[in-house]
Every structure is written in C-alpha cells, then in structure tokens.
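Every protein chain but one is kept in place in this view of the complex.
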Amino acid sequence: MMKVEAIIREEKLDNLKNALAEAGFLGMTVSEVKGRGRQKGYTLNFRGKSINVDLLPKLKVELTIDDSNINKLVDIIRKNSSTGEIGDGKIFLYPVADAIRIRTGERGPDAI
Amino acid sequence: MMKVEAIIREEKLDNLKNALAEAGFLGMTVSEVKGRGRQKGYTLNFRGKSINVDLLPKLKVELTIDDSNINKLVDIIRKNSSTGEIGDGKIFLYPVADAIRIRTGERGPDAI
Amino acid sequence: MMKVEAIIREEKLDNLKNALAEAGFLGMTVSEVKGRGRQKGYTLNFRGKSINVDLLPKLKVELTIDDSNINKLVDIIRKNSSTGEIGDGKIFLYPVADAIRIRTGERGPDAI
Amino acid sequence: MDSGDISWILISSALVMLMTPGLAFFYGGLVRRKNVLSIVMQSFIAMAVVGVIWVLWGYSLAFGSDIMGIIGGLEWFALNDVGLEPAPLAPTIPHLAFMVYQGMFAIITPALITGAFADRMRFRSYLFFIVLWSTFVYSPIAHWVWGGGWLSSLGALDFAGGTVVHISAGMAALMTVFILGKRKGYGEYSMTPHNIPLIVLGTALLWFGWFGFNAGSALGANETAVLAFVTTNTAAATGTLPWLMIDWSHKGTPSLIGAATGAVAGLVAITPAAGFVTVQAALAIGFGASIICYAAIQLKNRFHLDDALDVWGVHGVGGIWGAIATGIFATGVGLIAGNLTQLSVQVVSVIATMTYSVVATWLILKAIDSIMGLRVSPEEEAIGLDISLHLEEAYAR
Amino acid sequence: MDSGDISWILISSALVMLMTPGLAFFYGGLVRRKNVLSIVMQSFIAMAVVGVIWVLWGYSLAFGSDIMGIIGGLEWFALNDVGLEPAPLAPTIPHLAFMVYQGMFAIITPALITGAFADRMRFRSYLFFIVLWSTFVYSPIAHWVWGGGWLSSLGALDFAGGTVVHISAGMAALMTVFILGKRKGYGEYSMTPHNIPLIVLGTALLWFGWFGFNAGSALGANETAVLAFVTTNTAAATGTLPWLMIDWSHKGTPSLIGAATGAVAGLVAITPAAGFVTVQAALAIGFGASIICYAAIQLKNRFHLDDALDVWGVHGVGGIWGAIATGIFATGVGLIAGNLTQLSVQVVSVIATMTYSVVATWLILKAIDSIMGLRVSPEEEAIGLDISLHLEEAYAR
Partner (left out) sequence: MDSGDISWILISSALVMLMTPGLAFFYGGLVRRKNVLSIVMQSFIAMAVVGVIWVLWGYSLAFGSDIMGIIGGLEWFALNDVGLEPAPLAPTIPHLAFMVYQGMFAIITPALITGAFADRMRFRSYLFFIVLWSTFVYSPIAHWVWGGGWLSSLGALDFAGGTVVHISAGMAALMTVFILGKRKGYGEYSMTPHNIPLIVLGTALLWFGWFGFNAGSALGANETAVLAFVTTNTAAATGTLPWLMIDWSHKGTPSLIGAATGAVAGLVAITPAAGFVTVQAALAIGFGASIICYAAIQLKNRFHLDDALDVWGVHGVGGIWGAIATGIFATGVGLIAGNLTQLSVQVVSVIATMTYSVVATWLILKAIDSIMGLRVSPEEEAIGLDISLHLEEAYAR
C-alpha cells in the first residue's frame, strides 16, 4: 500500500473529489495547510512592523491505496487539480506498512 | 520506529487520549481533518447552487512509537475509538526513518 | 528522498521559515496541530464539568528533500526552533517513495 | 401623547428586538461547532414566526378584553382597531407602539427555551412548538399578569417579565429536557463551547438590550424608567461577581463564561423588580441571583438532567428568585417594609406560572411528538444539526 | 424644537450609522475567507469618505435650493449656514440633525453596491467610484425625491429610500457586474460563505438599524414613526417566512442564509412604504418581497450574471416592488383606495431612478476603467484580496 499525499489549490477540491469518486476512490482525508514553493509570497504589516507572508493556503489530500492504483490515481490528481500556473502543488508518495479499519479490525488492503 | 496515524471521530478524542496516557503513550500530535469513506455525505446549498459535502469532520491522531509497541497501541486505539457504526475511521502505519528531539538533539527511540 | 516533519512552537515559525529560505529550502508545507509530550497540560472547566487540556497548540512543518540534505536541514531546524525548554518539539524523518509536480508532471528529486 | 415617551418606547422596542439575536449568539457560542447554526436559526426564526403570530392573534389574546381573568378576547385579531390612538394601558404613547414593544417580549420568550434542547430537536417540530407555545402558554400568562387577568387582580408585581418571560420559559425548558432526553454523548465525552467571543457578544447585546426590556417597561421616559435602568445595570454587575468567585474557588480559575452567566442571572432576577426596588436592593438581588442559580445548576448536574445551556438554572430559578425578591424588597409593600401580603401574592404568581407552564408545555410537546416526533435521528445528531437539518456549515474557507 | 424629536432623530442617526458595519458583516460572512477584509473595508471606508463628502458638498447638492428640479445648489457647501436653527424640512429638530441623519443614508447606499463586485475590484478604483457615485448619482436622486426635485413635485412617495437608496444601489450593482465581469471560477467551483454567524450578526444589526432608517424618517417621535416602526418589523417577519419555505421545498432543507436574506428583502420592500401603509399591508408587502426577490435571483442565475451577493436581486428588485407596492397600498391614495394616479407616479419614479442610475453608473465605471482599471489581476484574485490588496489576513493564530 502507498499513501498518496497531494498538496493542491483550495478551489480544485470539488473537482478532484468528484473525479476521485467517479474513479472509485472514495476513502480520503483532507486538511487545511499553508505552503510555500515557487509561488512567491507577500509581506504583511501591522502598525509599522512587517511580517513575511509567503505561506499561502492550500489543501492536503491524503489517500491510502493499493500499489496497483498509484499511476491511475496520480493521473487523476494531476488532471483535476492543475491550472498550469505556479502554485499547483505537489504529490508525494509514502510507503504504508499497514492499515486497520477501526470498526472491524480488518487489516491491510481490505481495510482501505 | 513506526508512525501510527489514526483517523477518529472527534468525540472519541477524550477517551482515547486518557487511555493512551494510562498506557504510557504520552507523546502525540492531533490535527483537524475532514474525511470521506463509507460514511455517506450531504449536499450543501447556497442560493440555488448545490455543493456536495461528503467530507465530515474527523481528527487525525499521530504517534511515533517503537516497533515493539505497535500491536498494543493499535488495540488501545480500536478499543477507545470505535462505536461500531460506519465512520469510525482508520489506522495507518508508516515506517519512520529517524526521530530527533529538537531541544536536546537525541536521536532514534530515545527521542520519542 | 525523505520527508522531514518538524513539530515546533508556533512562535518559532518566522525564524525557521527565514532560516530555511536563506539556506535554499523554499518548498514547505505548514499545518496547525495540537500536541502532547513531556510538556504538562491543563484542565478546562465548563459549568462544573472538567476537561483535560493537555494538548497545546503547535505547528507541523513538512519538507520533502533530497537525502543528501537531511543533516543540514535537521541542524537548521534545531538551531532555529529550540528554546531549551520542554515543549520544543520533535523532528521525524519518513522515507518518500516518489514526488510529482502537479503542474509539469516532473518526478523524483526534480519535483521538489 | 408625549414625544419623549414615544422616543423611549421605540428605542426600547428596538433594544429588546436586538436581544433575540443576542441570545442566538450567546447560545450559539456555547454549543459545538457543528450545531451553532441550528440554535441560531431557532432564535432567528422566532423573530419571524412570533412576529407574525403576535400581530395576528397573540397581542389580542394577551391584551384584549379580559375573559374571566384567564385570556384576552379576539377583538384585536390582525390588529383590527389597534392604531395610533393612545394605548389603553399607556396613554402617552400610541397603541401600536405598546403592541410592538410587547411583541418583542413575546418573541424572545420561546427563543429562551431553545438552550435546553440544544443539539437535538427537529426544526419542523420546533416550528410547531413555538406556534403553539406562544399561543397557549405565553399569551395567557402575559394576560394574567399584565393584561388585566387574575394575577394582576390579585396584585402580583412583575415589572418586566420575571414570571411572564423567565419562569414560564425556564420551566418549559425543564419539561423539554424530560421529554426529549439527553444529548447523545452527554456525560460521556466533553462538549466544550466552540466560540467564547461569540458568547460574550451575545451577553453584551443581552445586557444592552435589557435596558430596553426593563427600563422600557416603565412605558415612558420617566422616573420609573430611570430607576429600572439603574437597578438593571447594578444587578448585572453584582450578579457577575459571586459567580466569578465561586467558579474561582471551586475550580481554581476565574471563568469568562462564568462571569457572563452571572451577569445574565443578575439581569434575570432584577427583571420583575426593576421599577419597584431601590438600587441598594438591586445590589442584593443580583448578588443572590448568582449564588442561587449557581447552586441550581449543581443540582441539575447531580440529577444528570441535560438542560444543555442551563435555561432552567438561569432563567427559571433566576426568575423565581426575582419574583420572590420583589415581594421582599418592593418599596413600600415588600416584606422589608413590614408587609407579608405582597410576598404571598408573589409566591402564588410563581407557583401558578410554574404549574401552568409545566403542564401546558408537556401537553404541547406530547402532541407534537405523537404527530411528527421531536428528536432528530442519532445519525443526524452525530453529524451535527447544521449539516443534517440545514445543509449549511458555520465556518468555511 | 422638541426634545423628544431630537432624541429620536439622534438615536435614529446612530442606528442607521450602525447599518453600514452591519452590512459589512453581512457581506463579509458571505464571501470566502480570503476576501472578507476587502469587502468589510469597502463598507468601512464609505463611512469615512462619504461622511466627509456629505459634509462638504453632498448635503448641499441633495437638499440645497432646487435648481430646475434636478439638483440642489451649493450654498450649503461645507455646511455653510447649516446650524442649529430648525431644519427647513423638519422644524422640530435642528438643521444639523437633519443633515447628519440624511448623511447616514448617503453612506450606506454606495456600500450596498459592493456586494455585486465582491472579490474582484481594485481598492483604489473603488475609492474613486464612491466619490463620483455619491456625488453624481446619490445626491441628485435624493434631491429629486426628497430635496424638492421633480419627482417630489410629481408627488412620488418614498418614505425612507426605496428609490433613492435601494433601486439606485441595486441597479448600479447590476451595471458593475456587466462591466467587471464574473469572478474567476464562477460556475466552476463552489464559493461557500465562510462565516454564517457573521452573516447573522450583520442581519441582526441591519434589522435593528432599520428601525432608525424607517421610523426615523418620520423626522420626529410621532405617530408616523410608530407606524413605520411597526410596519418595518412586520415586513421583516413576513419576508423571512416565504424564503424559508421556498428554500425548503426547493432544496429539501430550510436555510439560515435564506431566512436572513428573506428578512432583508422584506425590510427593503417596506422602506418606501413604511409610514404610508397599514400593518396589514406590511404583511403583504413583506410576503411579496420574499417571493419576488427569490424569483429574481433564479433569473439572474439563469443568465449567469455574477452579482455575487445578490444586490440587484434583493435591493434592486425589492426596492422596485416596494415602490410599486406603495402605489398600491398607500392609505388613502393607493390603488386599493381606488386611486390609479399614485401608482402611475410610482412607476415613473421607479423608471426614472433605474434609468438614471444605470446610465450614470455606466459612465462613471467606464471613466474609471479607462484611467486606472477596475479589476484586480488574476493572480491577486486567486490569492485573495485581503492579502493582495491589504496585506492582512482575517484570521490568524
């Protein structure tokens, strides 16, 4: 199993979510993050003191899937969350040692 | 070392936290996430446009622990965060290459 | 590649962010978490019922980098986010199987 | 007619109107994030539903010509004959001004109850509930006390609604808890308030609006209004302090929610007394309110009654204390003036209001329950009422 | 002079002042988290910019001596000769009181428009826009209707600003949408409101302030003020209910945002009629407002017009309905009293206001666009206006 973690633009979530559901990838976990990359940031000011805001809001989407699905999933993510402009985000893949469904105790690929 | 990542129901946190503390698992990191799985979602409406809300609030609990403790920990999590209904969540295990305590620089199992 | 995940104090972010940028580590993702460790917690009360608040706000900083940079990065993080008091946080290292830039499709170290 | 009195009654009406959203924020901040809209909605919609009912029949039932001391007649249905002539009960202001001012009280009273059944009532059933409750509980009690009914004949004193508003709502709240049962998870896991600044905003608007509630009840910009204004502010201040101190000694830290609750308890208790007592008495009434209501909540906790936001403890018990205290402190006629009659009348009015509200609320709830059910499904409750009833989320990106 | 009238006009002025921040919260809650400050800023700065303009020349243009029925003279520039003597149009209050009360209307009107071009207008261009719009659109229309201009000679009735405020702003809003275009991502991805409690706070402050807006327009604490107060509250209440019900049947759930929008629609529609109609008529006007405005928004959606926060649908269309309804229901002179003249005059005033606002707004926008542009860059829009225009983030740790 592999965890696919995508950092995407906030506004692409609806798109991606629907595309994933259509392709049968239902299980997913989303969280709000802020990110910095090539996309340049801004400088905040508060009564004469300036603060660098180069962190812009992004969403992190995590899906744990079977190894066989990885390429398909990566393609779906790329297709549904890119705009072609800097700031589109990244996909990271991490090895997963095991997965357990809390309710039933099922383990491994059956649990996801 | 292994990272144990549990996606649980919000209301189970108190329970789980206390059970973990009792069993000696103090170190942990919690974050707010939204998730989709078998638990069906809803549809939001805003002035005539409908938006799919299949993402429901969950909590992500992360603990990095020694390999020897994994089964014990998984059991505690299952016991203290399941209700038996769909939406109870998942546990994922990830290999950890190393851990460092920022304050002291200790490395490996000593750091966690 | 390796994911370096640091749990740090909120107030150290500016410091760390700037130090990372200077050292050429631009790509990063930050999220709000709450953590428990050796730093002792508090007890919340609401109209006669008490609730344990041992989770204190922290920030999670994630950077995926090339293996060759790990030690340098760990040093920078330690130097720029420690105060010497309990609660300074942890650094965890996780193996990364692959990385993809959503915009271009580049893979591996080129993508980060 | 007097332009100063009109000015005062209009602004007082506006102030009381603002209390209902104030209450919505007070309650909304106290619940969990997934239920804030559902409770705000309950208050908000009361402004619409009771706003219309009052104009159609509520006002007439409460203030129309007395029928056997029990209810008003329907000759003012849809405000027929209610116009700009001097109000029968307040000759220096137009009748419509009196009507709308009283209407603001009719709106907030059922909204007060919602704190008790927070997080678990169906919205549809709630709509039926407030229609029936407003008609069959609020209007009659208002008639008894203010509209020329039997309690007013007895000489019961209720300056601005200790019995009519707070006891009636507080006892109804208790009944809803008995009938709807506890929230899923009550006593099992913590349900911390999700937004304390919102609670304070609600408290601030309540305190602010209460000046219209109490001082407006003088029905003119006169000496009584001034007295009621000052006693109101004073009781709010002295209500805050004991709650803070008890919390502090009980739990080791002073709580902002506690301070806010204490202020509300003081405001509730001074309501029936506001224009009848001295400022010195107001100090005592506010002080007592805080201690008595705090104790009531401990009692409620002991009985594991899930009156989620303590409507009974603060409004019911605070209102009882205030009504009794009026019998003790009322200038000239109270116990302290060496007079026991007034106190006994007050006790009668308290018991009558409690009994009627309990019985009538029970009947209304049972009727609705048997027809359409009162409580949401466990799944809806687990997901939160905002999404499951209203398909809206309070906070988003 | 009458102290009761002065008291009422001052507190009414304060109430209307509070509506502008109320609007800021209403709009601020409706936009996404990254744009809340930009729209709040637009309302807030209107209080400063129009506050100064009004004192300098706006008041004189609107209420100065009539020039050919079209505009006021500049003899009151910088409040020259405007003092504490009785106001020409309201002899029981000082002239300055009348001036400042009217000024609060001048402030909120351009702020209303901002909901239409939410999330995409440059701040600098917005500043120029409100200076020009206030001077060349608001002041003239106010003059026509209230300052002795041609519409008032015709006998057009506009109690508190159905044409002057709501139609003029609502039609201007529509023009800004045509000229600025849609938000990036409109129709492509969802843009859910980021803070619904903030929307309700805004609605509450608007409803509260509207008592000053409408009942204050009686310019004294008199019978007309009372009538306007009661019709206002009643129309807000009846405006809320149909919107709730339509939403419910359309989408399966009752929406809090819907209820709030319905209340605002009712308030808009009663504005021109408030002091002229009976409470029974107010029930109908509020009810109708909700249905008509709801339909207008469906229409707008069908045409894919990105009037982001429905300024046209609620204020434009609600104002039109209110102005027409005044011609129908106005006591003594309306259609229902068997009179067609008033209704025709109302139609003329609606058409005149619409036409003038559309044309003048178009000219102003085109002028600004050609000089400095109106719209932010796509990158600024993507990042959000709070950071890209103001370098501030609404919520932080």
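By written order: A, B, C, D and E. Residues from 1 in each chain.
Just so we're on the same page, a contact is a pair of C-beta atoms (placed from the backbone, for glycine too) under 8 Å apart; a residue touches a chain by one contact, two chains touch by 3 or more.
Please read all numbers here as calculations on a predicted model, not as lab measurements.
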item	value
Option from E:I67, E:I291 or E:L391 whose C-beta touches the chain left out	E:L391
Selected from E:L30, E:V100 or E:L219 as touching the chain missing from the view	E:V100
Hidden-chain contact residue, picked from the options D:L74, D:L154 or D:V230	D:V230
Where the missing chain touches chain B, by residue	10, 32, 57
Residues of chain D (touch criterion as defined above) contacting the omitted chain	2-5, 7-8, 11, 15, 32-34, 192-197, 200-201, 203-204, 207-208, 211-212, 215, 220-223, 225-227, 229-230, 233-234, 236-241, 244, 251-257, 259-260, 262-263, 279-280, 283
On chain E, residues whose C-beta touches the chain left out of the figure	1-8, 10-11, 13-14, 17-18, 21, 24-25, 28, 36-37, 40-41, 44-45, 47-49, 51-52, 55, 78-79, 84, 93-94, 96-97, 99-100, 103, 123, 195, 198, 201, 221, 389-397
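Note that in this section only the chains that are shown with their structure count from here on.
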item	value
More contacts between chains, A-D or B-D	B-D
Chain separated most widely from chain A, comparing mean CA positions	D
Same-site or different-site touching of chain D by its copy chain E, using the half cut	different
Duplicate of the B-D contact set - from A-D, A-E or C-E, the pair where over half of the pairs recur	A-E
Intercentroid distance (Cα basis), chain E paired with chain C, Å	49
CA centroid of chain D to CA centroid of chain E, Å	34
Overlap residues in chain B, where contacts from two or more other chains coincide	14, 31-32, 44-45, 51, 94-95
Shared-contact residues (touching 2 or more other chains) in chain D	190, 391-393, 397
